[in-house]
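Shown here: the complex without one of its protein chains, the others still in place.
Now for subunit A:
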Amino acid sequence: MTPGPVARPEGATHRSGATLARSNRRWFWLFVTPFLAGLLVFVYAPLLWSLCLSFFDARNTVTPNRFVGLGNYTYLLADRLFVDSMVTFIAFAVFIVPLTFACSLGLALLLQRITVLRAFFRSAFFLPTAVSYVIAAMVWRMTFFNGARFGLANTLLTSLGLEPINWLGGENSWYWLALVSLRLWLQVGFYMILFIAGLNQIDPQLYEAASLDGAGAWRRFWSITFPLLRPTSVAVSMLLLFNAFQAFDEFYNMLNTVGGYPPYARPPLVYLYLISFGGGLQDLGIGSAGTMILTLVILVFSFLQNRLLSIGADR
């Protein structure tokens, strides 16, 4: 039996194409306008004003009148602390991007294989994504990586007969362990979900055919899963990189002390925040110039992302 034409439900009214188009437009603007307005007011207007401020001597004012041209840019590019902050970002990205990528992919693959409690485990790993960076940073700082003898990590160390470590003190590089583990815990679940979505797009018949041809688990992963996940992998890599650029909350809340923010482990956003509003400084001209430099760098990476994604799409 072949299905017949679907009957129009009783009571349904005929609507002309023009009426429908008008209705769609109305709904479109109803939904889009608030967010567009928010975007204009809270993103594009400040961005444009920052661009303007970056060419002025704007200490303690948002309406400066002394034009300095590219002076703020040349100052920043010659500033050792700003260059150090870019190095800090690179060091952070070198740790966090591959580690989160590998862990997220690993978790996604594991959860694809299990048949019981799959939804529970997905939720459990995703849950930290909902936790505030500030709250998590305080827990990490005050509980796990407290440098005092009674900190959790130090209690474990001393119970093993080892010396306690001043995790966040800066005379060693242990603070990276705290910073990287915190961000890994917070974001691994989100990227795991992206990978699961990517894995679901792969035709299972490919795996069956490969198995029949004698391909082992590693061969199937390397020859089927990894290449077909390429668009997801590129997107995840870029998102991780951008997020690394925007690192602020966990750094600031874990390392800032009554004495101020230490000179080590300052990612660019923390450094620019300190210049613009921190510790009595209020140099919005240099802070804005730094923001523009960062925006430019992110735009370059976005361009590269688009190129890489298009390569992935071609294949």
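Just so we're on the same page, contacts are C-beta pairs under 8 Å (C-beta built on N, C-alpha and C of every residue); 3 or more make two chains touch, one makes a residue touch a chain; residues count from 1.
FYI, contacts and distances are computed from a predicted model.
Taking the options "Extracellular solute-binding protein", "ATP synthase subunit b", "Putative pyrophosphorylase ModD" or "NADH-quinone oxidoreductase subunit K" in turn, only "Extracellular solute-binding protein" matches the UniProt protein name of the chain that is not displayed.
Only one of the listed residues, A:Ala21, A:Leu48 or A:Val62, touches the absent chain: A:Val62. Listed here are the subunit A residues that touch the chain not shown: 30-31, 33-35, 37-38, 41-42, 59-62, 80-81, 146-148, 150-151, 166-171, 257-260, 262-264, 274, 277-283.
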